[in-house]
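Below is a slice of the complex: some chains, not all, each in place.
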Amino acid sequence: SEPVARYALGLGDDALVLAHRLGEWIANAPELEEDVALGNIGLDLLGHARSFLTYAGSAWGRSEDDLAYFRGESDYRNRQLFEQPSGDFAHTIARQLFASAYFDALYRALQRSTDPTLAAIAAKATKEVDYHLDHSVQWLLRLGLGTAESHRRMQRGVDAMWPFVGELFSPEPEADAGGALEGVAVDPESLRAAFDELVPRLITDAGLAVPTIPFAWGGGREGRHTEALGPMLAEMQVLARAHPGVTW
Amino acid sequence: MVTPDDDPDGSGLRRFEELLASESRVEPTDWMPAAYRKTLIRQISQHAHSEIIGMQPEGNWITRAPSLKRKAILMAKVQDEAGHGLYLYSAAQTLGIDREEMFDQLITGRAKYSSIFNYTTPTWADMGSIGWLVDGAAICNQVPLCRASYGPYGRAMVRICKEESFHQRQGFEILLALMNGTEEQRAMAQESVNRWYAPALMMFGPPDEDSPNSKQSMAWNIKRFSNDELRQRFVDMLVPQAEILGITLPDPAIRWNDERGHYDFGELDWNEFYEVLAGRGPANTVRVSRRRTAHENGAWVREAARAYADKQAGASGA
């Protein structure tokens, strides 16, 4: 149905945009092991994105690539955290920590969706996200507790990504659609408790301060984005758009 | 024959020669001649460096891959290359050299890597050409290395070759999709193959008569075939695949020679090869400095990881 497709589109965009950002690290990471690790995480997320977008597109007769390459910025539905620039390694780890904690809670819950496709995608993704979260936590500790410089940078990273945490728990716009998502979608608000139990504790364990910075407005699910998304999409879509309608 | 200091009774050398004669593997704990060790270190580390630097020309298109499937395949491939670099560094480490030392040689420009990666990838079709031609040539080079006399190297090559042939197939598929596509896509594929064909053939190294080191490597069961033999094998493999693709190899001299049972092909312009080798290729400086920049920008991360590990070790030791 239309609301389910739109719900899947949002989830797909979250994963796609973050996967793209992680891809930017390849051949640029601080050590080869991280070229591999960030690539792995990016690949997993790209897999999730493709599953969600294919499912969403099936409602509209559009392929995953139609959706990924031929929508403009204001048609992208990802929450703003995922589009944030990769910054230095600490920024990336902070973004990934928040993202993975959110995905982890989300996909666990989504496995119980009454929509079998969404439940199946979530079941597969949960295992992968488990590893992603662990990866971020390990680095959070290393950087938070490592050297004075890494501590400073990790705090900066956490602070920079923090304003985009609040939006993760804002309602799905389709939730109002006459109950069509009842039992299908996860209410983001229901994920907040697990996140709030876990993430501040991790930050504290890493010797860092839990930010008191206010959350930004958000609005990614309504197509409102930060200034980071436009240039990212320009690069991502340039080749596909130069040759519309072809097969690669 | 002079017996080296670390093999006073010559028993090490005898055993080494027996291993070679019986086509067995030399293992890290075995005695081996210093020159054999040195040759292997050079070869394996250069191969590792090539994997690392080879991430860049393809990494260039990850953010612009024209479909999500291609994006996923490309990310996985570039990541495999990082993995190959890691296995190979491990293999070299068994010969008594540190990874840090090898990596330092790479980023300070003192180590060599395959010259092919000093070419640039201006078009998406280059992702196809690198897979089909560059990985194809690499496989011809590497399959015999799976039987290399040095155990850790040979075993690393077994794993690498499996992945490389997968990569070659993916490159072929990229070109096939383009050749089955629009006029523009076909032109893109052909233009790219025109650029990569000769450099790929040069990956086997200079003609045999100009390749003085090969003989010793063959005696040591490291190298199994001469440069020209491998090049011939590669051309013989390419021609029928090019026909399937409907792509023209940019060498009018290619024709089947019934007598030799091989395809004849034209002379290569070795000046270009030596130009690139000498650092005058399109991207020599850029390749090394990009990895060096990544390494330098990541110094604080590695220091933090070390400091944290030390603290953990101290805490658990206390």
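Some observations on this one:
For clarity, chains are labelled A and B in written order, and residue numbers in each chain start from 1.
One rule holds for everything that comes next: a contact is a pair of C-beta atoms (placed from the backbone, for glycine too) under 8 Å apart; a residue touches a chain by one contact, two chains touch by 3 or more.
This one's a predicted model, so the numbers in the text were calculated from it and none came from an experiment.
Just one of each chain type is placed here, yet the complete complex contains A x2, B x2.
FYI, only the chains that are shown with their structure count from here on.
Taken in their complex, chain B has these residues touching chain A: 52, 55-56, 59, 62-72, 75-76, 78-79, 82-83, 85-86, 124, 174, 177-178, 180-182, 184-185, 290-291, 294-295, 297-309, 311. Note for the complex: chain A touches chain B at residues 16, 20, 23-24, 26-36, 39-40, 42-43, 46-47, 49-50, 53, 64-65, 68-69, 88-89, 141-143, 145-147, 149-150, 153, 235-236, 238-240, 243, 246-248.
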